[in-house]
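Just passing along the structure, written as structure tokens.
A protein chain is absent from this complex, but the other protein chains hold their places.
Which chain is which? They are A and B, in the order written, and residues in each are numbered from 1.
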Amino acid sequence: MRALVLILAAVVLLPFIVRPAIASEIWIFAIFGLGLNLLLGYTGLLSFGQSTFFGSAAYVAGYLLKHYAIGVFAALGIGVAVGAISALLVGYLCVQRSGLYFIMLTFALNQLFYFIAYQWTTVTGGEDGMPGVPRPAMLGIDFRDPVAYYIFVSVLFLLSLWLMKRIVDSPLGKILQGIRENEVRAEAVGYHVPRFKLLAFVIGGAFSGLAGVLYAMLFGIVPLEAIGFVTSGNVVFATLIGGSGSLYGPIIGSFVFIWLSESMSVVWARWPLLLGVAFIVVVLFFRGGVVEAWDRIWRFSKRTT
Amino acid sequence: MNLLLGQILNGIATGMLYALMGLGLSLITGVLNIPNFAHGALFAIGAYFLVSVVGLLGNFWLGLLVAPIGVALLGLLIEYAGVRRLYAAGHDYQLLFTFGLALILNELIIVIWGPVGISHLPPAILRGGVDLGFTFYPKYRLFVMAMAGLLVVATWLFLEKTRYGAIMRAGIENKEMVSLLGIDIHWLFTVAFALGAYLAGIAGALTAPIRGLSPGMGVDMLGIAFVVVALGGLGNLLGAIAAGLLIGVAQAVVAAYWTEASTAVIFAVMAAVLLVRPQGLFGIR
Partner (left out) sequence: MKRREILKIGAAAASLGFPAIIRAQPKEIVMLGLWDQTGAFADVGPLNDRGMRMALEERGMKVLGQPIKYITRDGATQAGTSTRRAEEAIDGEGARFMIGPWSSGVALAVSEVAKRKKVLHFFSGGTEDISGARCHRYSFQWAASPYTAAKTVVDNFMKANPKAKRWHLLVADYAFGWSVEKYIKEVGKTHGLEFVGADRHPLGEREFSNYVQKAAANKPDVVAMINFGGDAVAGAREIFNFGLTPKLPLIMCWSSGVEELIQLAPEIRENLWVGSNFYYTADTPVAKEFVKNYRAKFGTPPGYAPSAAYSMTRLMLAGFDKAKSSEVEAVIKALEGIEVNDLLGRMRVEPATHQTLRPYFFLRCKPKKAMKEELDFADVIATGDSPLPKEYAACKDIGGF
């Protein structure tokens, strides 16, 4: 309950602290992170290829928005579907594998999708990206207004969060966590583990797809990097920085990550170096991410005062 | 036909480099069980070390000798100071760590050697080419082929025929057994990481006169190294060699007819093989 109040407050206050476009990006990235965390945090599957679904959805929905003038809801629906279907394809190839194989496979398949997008220039624009993705108006609301779009994104984010909470609290969520804790036992109890993993993949892909479409509409362009492995990495890192052990980890992580990279890039041209240092500091000293670090600081400050 | 033969030769040359990268990564992932996303950065560092050493000592051969050893020492340091603390941490944090490391190394390259690419010529004796009948081929590439082949064989002999190699292979298959034998598993991990780094470093050093140097040069190689390992099977050294050659040749042959697809084909081959054989070409599991 307290978490919910905090998040609602953040949704309301954020556009007063940062520009609406960045605020929108933070929640979009958080939706993306929620999808990943179902795999990473709840099922114990480290997918390093989430941008496959994010990017595919962005390209397909962006293309239809641009050339066939479909509506906002149609675009969202298509994005979710494309995210889920591409996740089904990739997941089918990956869920049989575990550990490092799984990571490398998701990564390498991500590269395959990337190069397809790179070469299929007539549709994707290749290196140049696919510009000119519109934000169609709906019910008389002009989403070109950044604040209107921010509200739209926030509502979808809150819906996604609510849905994800329902999923992780459902029997399905419990089974997935059981798989994370002990795959052999889950299998022994009679669950078809690969099928559940695939299901987690598809749900995660659907969330990624939603985020991808919102991203395309936010910036009016689907850049090639939307489907690149750096995007896949970023969502993993954001989630880990926030703390993959908590439902709210990816949300905090996406805020910290976007804030870190945006503010540091202004300070120093070699900002990725600082980002790398931040990663290593997190790994060596704050392995639970911000959620845990906050806990520790909170306890520490209580002890000293 | 001549074009095809020439491209196959090209494929073997680049494939040998891919195999070196994959072999190093396979060792690291196999023995230490961590995803090393800094492998591409180590490759780049190898090339930059070579140029610096050659600049200092004025001798390519010394550079080729010293630079990869420098990378191995760097690998030693990385394992000792960082990776060692992460064996119990789970792949996610290992990945965050190695990726952070890759970012740092890449940026350090820019800080130390500058953002502008550097050209490096092969030593005088290896400049120019020879006519092989079906194609004119650069001497340096033939040298790289031979050198990479030699390294691959040496690594294989080391692992198969020496006591240390046997321990390392045991480390890939059964870590507990190695501990039970009274061998310090930490020492084994350190050496494996350093050896993997050495192979990445020498691949980078060998590549420098062909591709030149640029700060992002390791990124492409990282992806390829992962494909090689996934195809060849984790910790499977013969598999890594075969997979490296396979994608090198596939890439070159496709380039002869459809250049635009020549990079995508690497990943397409991988997806196709894994569909038929999910465990990779030579994987057992």
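Heads up, the rule we're going with is that contacts are C-beta pairs under 8 Å (C-beta built on N, C-alpha and C of every residue); 3 or more make two chains touch, one makes a residue touch a chain.
Source: prediction; values computed, not measured.
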{"item": "From B:Leu56, B:Ala81 or B:Leu121, residue that would touch the chain that is not displayed", "value": "B:Leu121"}
{"item": "Chain B residues that touch the omitted chain in the full complex", "value": "2-3, 6-7, 10, 13-14, 110, 114-119, 121, 127-129, 135-138, 140-141, 210-212, 214-217, 220, 251-252, 255-256, 259-260, 262-263"}
{"item": "For chain A, the residues touching the chain missing from this view", "value": "16-19, 21-22, 25, 118-119, 121, 125-129, 131-132, 219-221, 223-226, 259, 262-263, 265-266, 269-272, 297-298, 301, 304-305"}
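The rule we apply is simple: only the chains that are shown with their structure count from here on.
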{"item": "Approximate Å spacing (C-alpha centroids) for the pair chain A, chain B", "value": "31"}
{"item": "Chain B contact footprint on chain A (complex, rising order)", "value": "40, 46, 48, 93, 96-97, 99-101, 103-105, 107-109, 111-112, 115-116, 118-119, 229, 233, 236-237, 240, 244, 270, 272-273, 275-280, 282-284, 287"}
{"item": "Touching residues (chain side chain B, partner chain A) in the complex", "value": "29, 33-35, 82, 85-86, 89, 91-93, 95-97, 99-104, 106-108, 110-111, 223, 226-227, 229-230, 234, 260-261, 263-264, 266-268, 270-271, 274-275, 278"}
